[in-house]
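Handing you this structure, nothing more for now.
One protein chain omitted, others in place.
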C-alpha cells in the first residue's frame, strides 16, 4: 500500500500531486508555493480530517486504500480541468493512504491565484471532484467491527453542481 | 502601531481573532484546531499574500495600518454572522500589521466544520467581508513613491453577493 | 469631550491621528460634526468635503451621517478599507 509520486511541472502549469503514508505540513507547502511565485496574492486551502464519529458510530481508526497510478492520473486531470475554468498559478494535492486515527489529516488541496475568487472556486472544485473521481476507499474500524464507508449522495451532488467535466 | 489581541471562547462559539506584526504558522493553527475538536471533518483556509506587482507597478514593501480595538470588534462580528449562516465549529482570523514585502503572508482565515461545504462558504464569506468592513489600510512603496491603495470595486461586489449583513 | 481619530490617507493629509475636542454646541450627529470639521479650511475642507468617499465609526461601530453623537464618544474618520 506504500506509494509515493511527485509531479512538478514548470511555469504556468505548476502543480504537484502526491499520495503518501506520512503526514503533511501545510505551512511548508504554502511557503514553497509563495516563494516560487511573487505573482501569487491569494491561496485557498482545504484539509480533510478524520472525525471520531461517522454515521452515528465512533471511529477508532480508518484505513485508506487507493489505486496506485490511476490516483495520480485522476487528480492531475482534475487540476487540469480547474485550470481551464479559473486562473490557477499553482496547485497541490496530497492524499494520505494507510491507517489514520481521529484528528489526523487525510487530504490537502492548495490552490494559488492572483485573486481570491479564483483560488476559492478552484480549490472547492478540485475537492468536490476528488471525492467522486479519485480512486480512494475508506474502511473504518468501529466498536461494531470494520466496515467500508459508503459513497455519499451529497458528494455526487457537490461535484455535479460544477457541470460536466470533459475528458482532456 | 503594535497591537495584539486574542479572544478564545469555549465550546460552540470557539473563535480567535488576532492582529499582530509577527508572521503566523498555518500548520500550528490547524493542529490546535484539529486537536481541540474531534468532530471537525473539514477545514478551509485562506492566506492573503503580498504581490510584487499591483496596478501595474512593482511593489517593494507595503505598510499596513489599522484601527486597534475596532478591528477585533469588526472581525468578531463578521465571524458571528458566518456562524448564523453555516455550521462553524471553530474559526480563526489573524491579520498582520506593520511593514511587509512581496511573498509575505498578510492575513489568515481558517474555518472548521463537520463538512466541507460549510467550511468553504464561511471562509470565503469572512474574507469577503473582512476586505470591505475591517479597518485596515495598505500603503505601498513603489519606484514611483509611496501611495495608499484604493479600495477595489470588485471587493464591494464580492461582499454584496452574500446579501445584507445584519447588526448583531 | 469627544475623541477624534483619523486613519491612513486622512491622517497624513490632516497631519494628525488623534485629538480631543469639546463637543461643539448644536452638533449632535456625525454628519453635523463632519460639516463642522470641514470649516477648519485647507486640508480639512478638502478631506471632509461632501464629495469625498469617507467612512466613519462611532465608538468602533461603522456609522452613517445621521448617527447621533454625544459627549464621551470615540469618533473615527477614515478612507474605504483596503486590508486582507
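Labels A, B and C are assigned to the chains in the order they are written; within every chain, residues are numbered from 1.
The criterion applied here is as follows: a residue touches a chain if its C-beta (ideal position, glycine included) is under 8 Å from a C-beta of that chain, and two chains touch if they have at least 3 such contacts.
Small disclaimer: the values here were computed from a predicted structure and weren't measured.
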item: Left-out chain, listing which of the shown chains it touches; value: A
item: Option touching the unshown chain, where A:39, A:73 or A:115 are the choices; value: A:73
item: Touch with the omitted chain, as defined above, among A:39, A:85 or A:138; value: A:138
item: Where the unshown chain meets chain A, residue by residue; value: 48, 64-67, 69-70, 73-74, 95, 106-107, 127, 130-139, 148-152, 155, 167
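Basically, only the chains that are shown with their structure count from here on.
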item: Distance from the mean Cα position of chain B to that of chain A, given in whole angstrom; value: 23
item: Intercentroid distance (Cα basis), chain C paired with chain A, Å; value: 49
item: Junction residues of chain A, two or more chains touched; value: none
item: Chain C, residues touching no fewer than two other chains; value: none
